[in-house]
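What you see is part of a larger complex, with each chain still in position.
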Amino acid sequence: MDDKVVAMLLAGGQGSRLKTLTSKIAKPAVPFGGKYRIIDYALSNATNSGIRDIGILTQYKPFLLNSHIGIGSSWDFDRTFGGLKILPPFTSEDGGRWYTGTANAIYENIDFIDNLAPEYVLILSGDHIYKMNYQHLLDVHKENNANVTISVLEVPWEDTSRFGIINVDRDKRIIEFEEKPENAKNNMASMGIYMFNWKDLREYLIKDNEDENSSNDFGKNILPKMLDDGKRMYAWVFEDYWKDVGTIRSYWEANMDLLDEKNTLNLYDRDWRIYTKNKNLPPQHIAKNSIIKNSLVNEACDVKGEVKNSVLFSNIVIEKDAKINNSVILSNCVIRSGAEVNNAVILEDITIEVGSKIGTKNDDNIYLVSDEGILIE
Amino acid sequence: MDSCLGIITTGDIDFNFGVLCNHRPVYMLPFGGRYRLVDFAISNMVNHNLSTIALYTGEKINSTMDHLGNGEPWDLNRRFSGLFLFAPMVEKDQGIPLGDISQFCSTEEFFNRVKEENILVRHPNYLAKVNLTEAYKYFIDSEADITLIYHKSKDTEGKLVNCNKMYLDEESNLIDIGINLGTEETFNHFIRMAFLKKDVFLRLVKESREKGDPKFLIDAISQYRGKLKINAYEFKGHVESIKDLKSYYDANLNLLKEDVSKEVFYEGGQVFTKTKDEPSTYYTDESNVENSLVANGCIIKGKVENSIIFRGVKVGENAIVKNSIIMQKTQIQDGAIVVNSIIDKSATISEKVNIAGSSAMPYIVERYRHITND
């Protein structure tokens, strides 16, 4: 990128609707797609878009996320100058303060951004699965001479009440925000991706911090305030695959989407790779008389049974005569001989014992299997 | 093993591998779906806490620099130790002198600088996951000047003819070392791995260099038997001696045996290599894969049997791959048939092309080649 952009990635979300998937980790750290974690998408997008400096705002159970991100070398962010920094809350003379909202998290790190002296600040969330070239967002932002540009996407009308809806004029200039409206005028939803001029954002963050009634949130406070003040705010419509895996079912669906060869989230696109921390595991071993159909299988798996329409993470043993259908199996699981698994999401390190059966081929439930038992959704 | 330096020295046997070694030294041969031969030697040493490792590179150094770079996959990108690469030193008007002794001599300064007092020397074309911690303890406890590592190899088919054979006394001291000509089925197979005291190593190297002969460290060791305390440590695991195309092919396919792949890949430490960010491998509804090792990033639509498939390979619809090694990013297009073959990286076997070697001698396709029916 020609003009300096600093990305700030909000990775503090708890994601409680993901149940036991997030009992030990933050939502951005949830495994996805056979070998990734959700945050890999935003991080890889940033690298592939030519962004050199990125701050990761963490707060909730950051251990796994910290060790996953490490020094950022998987995404080529391990730079001598700039690069990736993890930004947890901290204390000063006035005592410590936790991040109270999305905007507050950025406010508390104004010094970090000032040090890098960028022209633009890109706010990202670590919760979503999509491939986007942020350079395009910047191009539009500059063309419009905007103060802020928000990436939006069309959602089904029935879902509009779950999103922040954005109404625009014919030039895509934003004229109204509706936060989770019951009767939306529009089905364009904010993706939580904002390109700001740093000068403008800085000013509004400081004002927002002084406002005792503010909940220090971009969607609820900063953006409406800027609109009130007549700032130039534009929407940019994103038209590719995007998924907010907010529930177990949508998590399962997003994984299944990868098995569709027509899915635009093409993992095999060498020009827009998704990077992740590499485990350096041996190749997968597919045994005699095994069956694998329409499935993604990762390294160090040992498949002796039958795997259909499923996503297998790494180091999984599928014993002889075990059957896996329509399922997502996270790393280090063992499916014993004769077991049958349907429509399931199985968390790490679980063994499914000999002959046990989860779900049936045709039922509509999703089964979340963890060491706390099976949840049905 | 804080006080042991690792040395990987390389033989001059590139010419045994035909086109596979036109652009790479033997130790850079792809192996086991995602590795290079040298990865096994380096990883084994790193897994036993050797923190300074020197590789004497082949002449074709560019692939070595690209793959090993700063040693990062082995955590050898250290400031004060780590991985050292030494390219062959060319002598004026004489080219590169024969043997490793002259190369050790030309890097004497390095040996003087490092703190380590002992040296493990090994050849990367011998695959053996030795418990180095235990072997080193044996070397230290027995107060030997040199400990050679050997394997009691059984060879009924003459595959190990011309390997080094050792004679030992009851206390495992070296009596003699020579060439196996197959007179016995089972013999003490010296797997070209040895611990030496650093001062002994330097003495051998310098004295040999001054005399002008022998040219190779291993010959020097053999000449010093009797003068030094040289004993032997038995390795009981799986050994591969990769000395030509056939042994290279067999060693790869041996990984399809469950006990071999357990030992080589899982037991006693991971094997590290340069990572490539490939996604998982995708098997279509029509795919049919049996008894194969498949790396990540592949798209398998056809039939694969008894084969080693490297990263990013595509096997098209109705294509058949059998008893073969298919290297990185090669495409086997729809309906092509590949049997008993080794296809080097980024090659293309076009639609409906049939190629087949014999199991005694695989068919080889050079890298970047495009094989068509025309």
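We just call them A and B in the order they show up, numbering each chain from 1.
As a working rule, a contact is a pair of C-beta atoms (placed from the backbone, for glycine too) under 8 Å apart; a residue touches a chain by one contact, two chains touch by 3 or more.
These numbers were taken from a predicted model, which means no experiment stands behind them.
Chain composition of the whole assembly in this file works out to A x2, B x2.
Methods note: only the chains that are shown with their structure count from here on.
Here the spacing of chain A and chain B, counted between their Cα centres, is 41 Å.
Across the complex, chain A meets chain B through its residues 33-35, 73-74, 259, 261, 267-268, 273-276, 278, 280-290, 292-300, 311-312. On chain B, the positions that touch chain A within their shared complex are 32-34, 72-73, 256, 258, 261, 265-266, 270-273, 275, 277, 279-285, 287, 289-297, 299, 304, 308-309.
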